[in-house]
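Structure in structure tokens, see below.
Up next is chain A:
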Amino acid sequence: MSTVETSAAIAAIVGAVVAVVGCAWHVRWMFSLPFKGDVATAKGSASKGVMYAYTLGMAPWEKESTRRHMVGYLRGVLFHVGIFAALVVFVASPWATVIWPSVRLLLAAVACLGGIAGLLGLAARFGEHNLRAISTKDDYFAVALVSLFVLTSALAVLSPSAVPVFYVVSAVTLVYLPFGKVRHCVYFFFSRFAFGVFFGHRGVIEGARSQ
Partner candidate 1 sequence: MGKSDNTELTKKARELLRKQVDRKLAAALETCVRCGICAESCHYYVADPRPEHVPAYRAEKLRQIYRGLFDPIGRIAPGWVGAVPVSDQMLDSLVETSFASCTMCRRCTVNCPMGVDNALVVRAIRSLLTATGRAPEMLEQLAEAAIMREEGLEYIKDLFLEQIAELENELREKVGDLKARIPVEEQGAEILYVALSGAHTILPASVLFYATGTSWSLSLFEAANYGVFLGDTPRAKRITQRIVDEATRLGVKEVVVSECGHAYTTLRWEAPNWFGKPFPFRVRSLVEVMAEWIEKGKLKLDPTRNRLAVTYHDSCNLARNSGLIEEPRTILNACVTDFREMTPNKQHNYCCGGGAGLVALPEFSEQRLNAGKPKVKQIKATGASIVAASCDNCRHQLGELNEHYEMGVEVIGLAELVVNALVLDKGRVPGKEPVVAATV
Partner candidate 2 sequence: MSNADVVLDLKGLLCPIPVVKVSQAIKSLPVGGVIEATATDPGVLADIPAWTRTTGHELISIERQEKLINFKVRKVK
């Protein structure tokens, strides 16, 4: 391993540690905040509501908004699938050479599509006036950075020479994760949980309604 490769790998490990510790901090902070169980008599089931929130409730056909914005929503889904592929590449990268070529090709293809979806999302953020009005600089930067992370993962899985670049990009992305909007990856679970409890307990979600 060259010095460059070693330094990139160390940076990536540091990044991963920062990301994990940062996320753990956010989780700990959330659990330190008050969360009172609902004492009002239930009309439906909170647990069924939570189940719905994490599963069927995420289906694109379930909401008027996602039916209407199907392209945008699927672009987002593709982007996130790409992120997962990139994370797999990141974790598996030390053993990249022993991974079957067909799996490597698949990961690269998914990451590539995901990265493109991310960039298209970024373009939409620049182009649509609604999105411009609600976006912060962090929003643009985070999408650009994560898209780059996803795209370089595609390169890395195909060619070992791209691995140091991927590691450096990963390091920056992972270090940034707990500080910028990317941390929604932690809060998402809390938000969907609260959603499921609220609408499940009150019997608004059909599958969670009693009687």
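Regarding candidate selection, all candidates are chains of the complex that A comes from, given by their letters.
Everything that follows uses one rule, which is that a contact is a pair of C-beta atoms (placed from the backbone, for glycine too) under 8 Å apart; a residue touches a chain by one contact, two chains touch by 3 or more; residues count from 1.
Worth saying up front: this structure is predicted, and the values here are computed from it rather than measured.
When you check 1 or 2 against chain A in this complex, the one that touches it is 1. Taken together, the chain A residues at the contact with candidate 1 in this complex read 29-31, 33-36, 38-41, 43-44, 53, 57-58, 63-66, 68-69, 72-73, 76, 128-139, 141, 179-181, 183-184, 187-188, 190-196, 198-199, 202-204, 209.
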